[in-house]
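Omission of a single protein chain aside, the complex is shown with its protein chains in their original locations.
To keep things simple, chains are lettered A and B as they appear, and every chain counts its residues starting from 1.
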Amino acid sequence: MLEKVSLKMLDLSNSKKTGMACLFIYMLSPFSLHADFKPTKPIEFVVHTGPGGGSDLLARFIVQTVEKENLSPVRFQINNKTGGSGVTAMTYMAEKKGDTHTIAVFTGNWLITPLTRSETKVSVKDMTPIARLVLEPALIAVKSDAPYKTLKDFIEAAKKSPGMLKQSGGSSTSRDNVVRQLLMKSTGSNWTFISFPGGGERISALLGGHVNVMVIEPQEAGEHIRAGSLRVIAQVAEKRLPGFSNIPTLKEAGFNIPNVPQVRGIVMSSGIPVDVISYYENLFYRLSKTATWRKYLEDQQFEDGYQKSAELSHFIDGYTDQMREILKEAGAKVIR
Amino acid sequence: MLSNKRSMLINGNFISGLVLAALGSYIFTQALNWDYMTIEGPGPGFFPYWYGLAMVFLSLLLVASAILEARTSENPKTVNWSEVGRALSAWLLFSLSVFLMKYLGFLIVLSALTWFVIKFMYQQNQKIAITTAIGISVGFYFIFAYALQLNFPVGPLGL
Partner (left out) sequence: MEILSGLFNGFSIALQPLNLLWCFAGVFLGTVVGIMPGLGPAATIAMLLPLTFGMPPTSGLIMLAGIYYGAKYGGSTTAILLNVPGESASVVTCLDGYQMARNGRAGAALGIAAISSFVAGTVGVLGLMLLAPPLAKIALSFSSPEYFALMILGLAMVVLLAGDSMIKALLAMLFGLWIASMGIDLFTDASRFTFGSAELLDGIDFVVVAIGIFALGEVFANMEMQGGASLLPVPKGMRELLPTMAELKACRFAFFNGSVVGFIIGVLPGAGSTIASFISYGLEKAVSKHPEKFGTGVPEGVAAPEGANNSETGGALVPLLTLGIPGSGTTAILLAAFVLWGLRPGPLMIQDNPELFWGLVASMYVGNVMLLILNLPLIPLFAQILKLREYILYPIIFGISIVGIYTSSSSFFDCWMLSLFGLLGYLMRRLDYPTAPLILGLVLGDSMERALRQSLMMSQGDLSILYHRPIAATLLFISLLLVCLPLFRNFNQWRIRAIEDNG
């Protein structure tokens, strides 16, 4: 049954055929390859946000899906190691060297924070990548009564009155600001970025007409678009999202800037034996193919970002280099 | 003259005023390292600059009024150092418990702390001290770890 499902998935997927095929072989002969390692006690699942944060909700959904679909012989136990913008959790993982029963959710922050913070002593380089799970796309939205019909309109307006238009967003190293920096640089325009700590405050500022534009998550924006209070002028994604098939991606709209995905996945500490890596790799591969997971991705409007360990390791290197360049250009002090 | 000077030295307002003035100057000098203004608006140094300055000003005011008071008041408040000593040793005990918690686990340390407080700080007999110490730990275990499923720092015995 499981094989059949994954076969179907294979047919549907249009990228990374070879990688998938390899995994497919894993699937057919799980015992010959993974008989060596079996977890013997509950698996500690480290999360760097408090209960209810983005990574925490993802982790709790994973735990629930693992239980529901019977993917693991032992329980997953969430441990919220909050503090230090994720640094506390990263340090904790680095200390767990060789621990085969501890995994953690990582996000783009884990890759970016060590680049600029002298307080951090560890980075994802000191850990073992296991699987990339989701990519979170974004939309660029304006208020529906704004004069900008396309991103080009907005950029033109920003060029006319530099610094007068405003964007609401998160911290200065957040994706929102990175996208802005890239756009401003490639078009020679200029507008102001105003930081708000909470997502609610960012949308309120846009809806209330206090700022002009926002990089917003599709799921956050969906209802406001349906109610007619927001208009999407571009999407920050590799390919168009199913719910927004008439909106161009940045590339399609003629803005040739690198895509900045928000990424989440699983890492372990360093010094993990190969058979253990492939055990977890396989577990999360099976997870990513379950119907429950598919529905979750659809509801949250995430892109399926599954990558196995080796690919993820490659991705992390590329992503870190890219972010280093972007941060340098944005004027941040890069120390690593 | 001498007693005047002494009362000034042990005057809490005078000392805490000086400490806060030092803190204020520290905040202020740190703030100078950060941008006061950026192109987009006030920088990270803007706010600490002003409250650091306000802190220096107000604490010096406090110091000045303490000196004036010391001059004029005839009966300076005396500090009962044995009371302060008891409170500070309670604090030291608490800090020691936090330190030991990492190695011995929460429940053991809580019992030890309870026992010590009862036996030595309140000089009750051994029976009361030991039963309460055990009782409190068992109670904490049942309410927090068992019923509410919270995790404590765990020691070598898994407690």
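Side notes on the structure shown:
As a working rule, a contact is a pair of C-beta atoms (placed from the backbone, for glycine too) under 8 Å apart; a residue touches a chain by one contact, two chains touch by 3 or more.
Since we're looking at a predicted model, the values are computed, not measured.
Contact with the chain that does not appear here is found for just one residue of A:156, A:223, A:252 or A:317, A:223.
Across A:150, A:204 or A:259, the single residue that touches the chain missing here is A:204.
Interface residues of chain B with the unshown chain, by the touch rule above, are 12-13, 16, 20, 23-24, 27, 30, 34-35, 37-38, 40-44, 46-48, 51, 54-55, 58-59, 61-62, 65, 83-84, 86-88, 90-91, 94-95, 97-98, 101-102, 106, 110, 113-114, 117-118, 121-124, 132-133, 136, 140, 144, 148, 150-153. Against the chain not shown here, chain A presents residues 50-52, 56-57, 60-61, 63-64, 79-85, 87-88, 91, 116-121, 163-164, 166, 170-173, 192, 194-201, 203-205, 207-208, 210-211, 219-220, 222-224, 226-227, 229, 299-300, 332.
In this section, only the chains that are shown with their structure count from here on.
Measuring from the averaged C-alpha position of chain A to that of chain B gives a distance of 42 Å.
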